[in-house]
Structures are given as structure tokens and as C-alpha cells.
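As you look at this complex, bear in mind that one protein chain is not there, while each of the others sits in place.
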Amino acid sequence: MDFLSQIVNGLGIGSIYALVALGYSMVYGIVQLINFAHGDIIMVGAYVTYLILVVGGAPLWAAVVASILFCALAGVLIERLAYRRLLSQNAPRISLLITAIGVSIFLENLFQLLFTSSAKSMPNLFPGPPVSLGGLQVGRVTAITLVTSITLMLLLQLLVSRSKIGKAMRATSEDTGAAKLMGISTEMVVAFTFAVGSGLAAVGAVLYCGAYPLINPYMGNLLGLKAFVAAVLGGIGSIPGAMFGGFLIGVAESLTKAAGGSQITDAVVFGILILVLLCRPSGLFGSNVREKV
Amino acid sequence: MEMKNTDSRLSAAAPSGQKRWVSWLTNFLLVALLYGAFAVPIANKSINRYYSGILIMICINIILTVSLNLVSGFLGQLVLGHAGFMSVGAYTSALFAMNSGLPIGAAFPLGLVLGGLVAALFGLVIGVPALRLHGDYLAIITLGFGEIIRVLILATPFTGGARGLTVKTRISRQPSVYFTWAFFIAALTVFIVYAFIHSRHGRSVVAIREDEIAAEAAGVNTTYYKLLTFILSAFLAGVAGGLYANHVGALTPVKFDFNYSTELLVMVVLGGMASITGSIISASVLTVLPELLRDFSSYRMLVYSIILIIVMLFKPSGLMGEREFSMKKLIGFLRAAGAKRRKPGGGKGGA
Partner (left out) sequence: MSVLETKNLGIAFGGLQALDDVHFALDPGEIMGLIGPNGAGKTTVFNLLTSVYAPTEGEIKLGGRNIIGEKTYRITRNGIARTFQNIRLFKNMTVIENVKIAMNSQMHYSVLSGICRLPSSRREERKVSARAHELLKVFGLDSDAHGLAKNLPYGKQRKLEIARALASNPKVLLLDEPAAGMNPTETNELMQTIKLIRDRFGTAILLIEHDMNFVMGICERIVVLDYGKIIAEGNPEEVRSNPKVITAYLGGE
């Protein structure tokens, strides 16, 4: 039974990784950019939630909504100010990567200046007794996390596969030039993608704070990196891949902790990343896009 | 002919016979002059310990920046774990100096070389898998390896772990002596990298950056050259690490983290990817600036990040781009400027 609850916990934290990984995957699918700053959006979401909830005294739902909106806006702004110019110029990959790193460092240090680097404490977001799922006792936070994440992921999948904007996203991701010729405003699509990815990250932030209520300006680093590993594991650019990868990483982490190695969980995740990159860089669900010669 | 930069720096064709001696002599004199300009004031104490420390740090950062530029600017592969190689060299040379039993006069330089070699070994071990990847993935994996190195240092007992390592055996606490070591090793590094780039090997490396598939098709063993560059870069970073260890006297793994790798990256990017001169200038400026602006140290990383973004947006090749300083061009430029001034109509410079 203990093993099963480890798995469930792993799925819980994994679903957060999955939510964040979706942002990485979607953005990469559309503009082939690894948005280094995406992890820091989580941090932004956490602080906004903190401000509205603790400083503002508003109810949780208001804080969540504000966080989602703020992060979505932040994502769009970042794309517009930092990335768009380079993307349209077809700048070399290295320039985009350096810019993304710059944005990440900027966010971290900005929030450090605003809030100091000492951790802020969030109240218990999801108070209440554990929930019973099929005979298994699951922590309330984990249950809420799982339900919320899975719902959102299903909604996203529906959005991408059934809606008009989803079709536009898929078209832009396949062939930006052709999409433009078909009358799709690729700029809007890109902005929308960043917004959705960042919004999901905001939800991930709130759920994360439910489980780990301490926030600091650098929390996005490790979390973002693990989510990135999840995205790569599942195949960057693939939405189901991001979900699957997230769950895998979460479970791996949970099992490693249970096996007594909480010091080395980070190293394990890094190790998975290196293994995946070396053995199967396209990930589990990704496609190997080779350069045409 | 206009003073446009129509010929690539690599094509600074090897001057023949006599001109070559002149060029060598000029360069040697310039270096000696530069050394004297700083060494003399340091020796007679007109420059105090604080400032000589900064000068030494400039030399160390020049080595780090130029070596990172080698792999990220000339080869075009973004490496995010450069501080990791530096830390390997730092710990290796410090531990060797303290435990070798040799007199410090021998242990120090040997330690530097050993530090470089161990760092190069790490470069080999990391490079073989990492260089199979490209662009973003390569950057991420080097970041991962850099972090793993840091964790390794934390975990191994003989490095002192998180508490750090005190470098008990140092070559000299005298600024003038240490500055001499640092300066000439930095000058040697610049020379090595410059000469490497201007050889057939450097040409192949730049070709790989330009178009790897075409380079391979032209007969260049791209795997070999990528690895070679990576290892050379790691070696130099290791030597810089050894210099650093002896300079500050105490090492902690936390110093060699992603932030430091990023600072080095900023130096390379700002100075100009694939410009050695640019790297020297930006390393100097970005070593001095934080000291001058000590009061604003909490804003430092913030400003760095903004600089990174702005440079990438408006001049992605960096301030110097790919241009190098050369006496020939300087003289030509001065001549042209002089000619322009003499002609009231202001024509373009002479032949």
C-alpha cells in the first residue's frame, strides 16, 4: 500500500511538472525555442498568488484567476519584447537561447529585488482531510492537484485538436510560412501559445504551493528544469508527450525519495535528462526532425 | 578602396619573411609595454593590494572568456557549464600544491598544468556524448554536466565539500609576483587561441560553425574538431581555475555555479562572439565594473541580464562582432583618417 501511495504522490507532483512541461512543449512546437524563462513564470505566478491572497486578503479563487491572467500577460509581453524580433529575423539559435537566459535571470533578480531572497510563506491552500480514492487514502492536496491538472490537460488537448485556434496552432507549428499564406495571423497564434502556456504554469504554481508552501525568487529554476526534462522525455513539441513525461518524472522522483535518496533526486532527474538526450533525443512521442540536405 | 571590413580576420595572410619579424617584434613589445605599465606601479606600491587584485582577476577572466569564446564564438556551440571546468582546475591545482611535497616553485606551475589536464579530461568525458547534440540540447546538457560537477565536488570528502577548501600552499602573496604569473599566462592563452584560430585547424573549426554539413562534405572530421575545441577550452578554463585558487586562497563549490557561467557568457557575448580582442576588452570592463559599482551589487545580475537581452536584440554578434585589433588595421585607419582631414572635400581613405 505504501508503494501505491508513493506512486500516487508521484503522479500528483508529476501532474504539476506536466502542466509546466506543456508550456515548454507548446512554445517549442511553434517557434522551436526552449523558453528558458518559462520556469520563472511559475515563480511569478506564485508571488502574484501570494500578493493577492496574503497581502490582499482576497479569496483563493480570486488569487488564482489573477495569477493566471498576470502570467499569461507576462508570457505575451516576454514574447513580444524579447523574442519576437529575433524570431522574425531568423536569428541564429544561440542568440535566442542567450536572450531566453537573459529573461530568466532578469525575472529572478527583479523579484529578488522586489521581495528579497528570503522565502515567503503561503498559507495552507487546500485545508481538509485526506480524500478516499478507491480505498486508498490520498492527501487532499494531491487529489486536487491530480484532478485539476488532468482536467486542464484534457481541455488543452480538446482546444488543440477541435477548436479553430487549435487548428491554427497546429498549422503554424507544422509550417509557419504556409500558415501565413493561408491567412493565419501567426503572430497572434504565437502570442496565444505563450499566453496559454504561461497560464497553465500559473495553475501549476498554485498547485505547487499547495504542496510546498514556501516561495522564493529562485524556485522556478529547479521546478522549471524538471518540467523541461519531462517535456524532453516525452518528446518536446508533443502535448501528450509532455503529460506523459511529467507523470514519469514525478513518479521517478517520488520513488527515489522513498528509496531514501532525497539528496540525489535532483541528480536522478538530471541523469534521466542526460540519458534521454543521448539515447533518444526526440523523446518518447516526439518526431526526429532531421535537417534536409 | 573603402575601409570596409571585407576580408575576414582569418585571412590576415601570414606576412612574408621580414614583415613577419616586424610583426612579432611589435606584438612582443606591446605585450611587454602593457606588462610594464601595470607591473611597475604594483611593484613600487603605487597600486595597492586591492587594485592589483582586480588586475589579477582581469587576467583570470580574460583566460576564461577567451576559452569560452573559442567554443561558443568560434565553434558556435553554446556551453553553459564553463565554470565547472574552472572549478575542476581550481580544486585539482590547489590539492596538488598542498599535497605534492614539491617546493612551491615547481608545484604551482605543475599544479596549473595538472588542473588544466584534469579539466581537459572532464571536457573529453562530457564532450563525447554532449557534442552529438546541437544548439539548445547541447547547451542544456552542458548545463546539466556543470551542475553534476558541482554536486560531485560537494560530495567528495577531500575537496572539503560545502565548507570549502582553504588553499594553504600558495606561490606568493606578493601582488607583483602573482600579477606577473597571471599576466603572462593570460598573454600565453591569448596567443595560443589566436594562433590556433589562424591555423588550418582553426579554419576547420569556423567552417563547422558556418555549416557543419558542408564542412563534413569538404573532408573535415567534424567530430574530431568539435571535441578538440571543447577539450582545449576546458583545459584553459582549468588553468584559469588554478590561478584563481591561488589568488583567492579559498574555494567553495557554490562560487562555481550557473551564475558564474552566465557571467562568463555575458563577457563573451558582449565582447563579440569570435573576437578575441572583444573578449579581452569585455572581460576587463566586466571585472572592473562590479568593483566600481559595489554599492549597486544587488542590481548587478539584473543589469547583466538586461545587457544580454539588449545586445542580443540589437547587435547579436556582440560589440566587436568578429573584428580583431591589428596594428596593420590601426595604422591603415589612422592613415585614412589623416588623408581625409587633409582633403577638404573629404574623400574616402587612400588605397
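A and B are the chain letters, set down in written order, and residue numbers restart from 1 in every chain.
Operating definition for what follows: a residue touches a chain if its C-beta (ideal position, glycine included) is under 8 Å from a C-beta of that chain, and two chains touch if they have at least 3 such contacts.
For clarity, every value in this text was computed on a predicted model and none was experimentally measured.
Novice: Relative to the complete complex, which of the depicted chains are touched by the chain excluded from display?
Specialist: By the stated touch criterion, the chain not on view contacts A, B.
Novice: With the full complex in mind, choose from B:H134, B:R170 or B:R203 the residue touching the hidden chain.
Specialist: B:R203
Novice: Taking the entire complex into account, which one of B:A106, B:A162 or B:A217 touches the absent chain?
Specialist: Spelled out, the listed residue whose C-beta touches the missing chain is B:A217.
Novice: If you put the missing chain back, which residues of chain B would it touch?
Specialist: 6-8, 10-11, 13-14, 191-192, 195-196, 199-204, 206-207, 210-211, 213-222, 228, 322
Novice: Tell me, which residues in chain A touch the chain that this view leaves out?
Specialist: Against the missing chain, chain A presents residues 293.
The rule we apply is simple: only the chains that are shown with their structure count from here on.
Novice: Show me the residue ranges of chain A that touch chain B in the complex, using the header's touch definition.
Specialist: 34, 82, 85-86, 91-95, 97-99, 101-106, 108-110, 112-113, 228, 232, 266-267, 270, 273-274, 277-278, 281, 291, 293
Novice: Which of the residues in chain B end up touching chain A in this complex?
Specialist: 72, 76, 78, 80, 129, 132-133, 135-137, 139-141, 144-145, 147-148, 151, 213, 262, 265, 269, 273, 298-299, 301-302, 304-309, 312-313, 316
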